[in-house]
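Note that one protein chain of the assembly has been removed; the remaining protein chains are unaltered in position.
Moving on, here comes subunit A:
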Amino acid sequence: MRNDITRRDALALGLSAAALAAGTPANAQSAIKAADVPAPKLAIEKGATLRMLRPVRFVQADEDVFRANATKFTKETGVEVKVDFVGWEDINQQTAVTANSGAGPDIIIGFSDAPHIYIDKLIELTDVADYVGKKYGGWLPLAQRYGKKNKSDAWIGLPFGATAGPLIYRKSILQSVGFDKVPEDHAGILDLSQKLHKAGKPAGFALGNAKGDGNGFANWALWSHNASLLDEEGNVIINSKETIAALNWVKQIYPTFIAGTPSWNDVSNNRAYSSQEISLTANGVSLYFSLKNDPATKAIADDSEHQLLPKGLAKVSPMAGLTLNAMVFKHSPYPNAAKAFLQYMLEKDQYEPWLNANSGYWSQPLAAYAEAAVWKGDPKVSIFKDTMNSTYYDGYKGPISTATGAVSADYVLIQMCASVATSAATPEAAAAEAEQRCKRYFRRQK
């Protein structure tokens, strides 16, 4: 039996790989095209030093290459950069303290909606965003959604990448019950899930208070039925006939899941899949790599396939990515140095080795980086390449705000699905309760 720490260790490519990635001239075999665009003139302040926070690495090489790039920046510009890595659960609180106190790091890389929450405390990054956008094939849709101020072309964050949670399934088990892959329609998914349950290798999707996987399943259940939390104007429309249809479907499919999913957290599905208790779930690339890198479980990895979340009634796969989003605070005495640093890190010579070192865990926000070597190696990883092409995001399809993040953090949508699945509430009652809670969060956003 394995735990999360072990998987992280298994994922780590090691210092040597990182050093190789950082030290190899990016232009040597790069297929990435860069347009000839003049860089913005950023007069770096005399004596500038920078301090930044970013979420802790999931892959060791992420940190190693990131630090190596920062050191290169210092050598080239003379600007000292101190990078601190903090836990994923802590980054929001530290950003809040920084924003409220007006002191602390000059730059924070937070998650998806963070710049929208602290918008008044941030400097615009439009000049840098426009420059790297034009140079590297344009920003992908999810990057634009999270990077730009709502209904504006002003950039308040610079997305560095996103990670997604598509389906992962056991090819041989699906074939044994008559399927080559997971169907795209709800009836087909239900049929498959019933057959997997009968075969003793059921599906399992988190319905517990799991920030990543639980919200991923709840959002997918809603979006694939064309339901959403908000309309384009930001009105809460969760209590809709589409939501009721989604909840009725969740109620139907839940009995086919392995027992215990309402108590699952973010590592539960990893463990159940690794121990061959389940044959279908949704997860990031980390699960596949942990299986692949361990000789004891390599056979499971060989028998596993990834697939985008089924469309259902949606036109494209309704899958949002968790995005790294960089912010520069107004209280920084060195705003130009901060912008120059972020620009430097997104340039090909730095970004490409970093992207490759992440082995597919983070996918690029700029179109040109789709040609990076990381996407041409293991075909089972290439599905993660288009994560930031998604048009779905937390709070879809309304404007991003503090409240959209709060609804996700408070597990409102997961609990709505779980209460119906476990017959603790009717679909109508669950949707009404979720609506009440969401309206509470959104009461100041209008």
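Methods note: a residue touches a chain if its C-beta (ideal position, glycine included) is under 8 Å from a C-beta of that chain, and two chains touch if they have at least 3 such contacts; residues count from 1.
Heads up, the rule we're going with is that contacts and distances are computed from a predicted model.
A chain of the complex is left out here; the name its UniProt entry carries, from "Sugar ABC transporter permease", "NAD(P)H-dependent oxidoreductase subunit E", "Imidazolonepropionase related amidohydrolase" or "Pyruvate synthase", is "Sugar ABC transporter permease".
Contact with the chain that does not appear here is found for just one residue of A:N265, A:N293 or A:T426, A:N265.
Although one chain is not drawn, the whole complex shows that of A:Q93, A:S152 or A:Q175 it is A:Q93 that touches it. Only one of the listed residues, A:G234, A:G405 or A:P427, touches the absent chain: A:G405. For subunit A, the residues in touch with the chain missing from this view are 1, 92-93, 96, 99-100, 117-118, 207-209, 258-265, 268, 271-272, 275, 277, 402, 405-406, 409-411, 415, 418-419, 422, 424, 433, 436-437, 440-441, 444.
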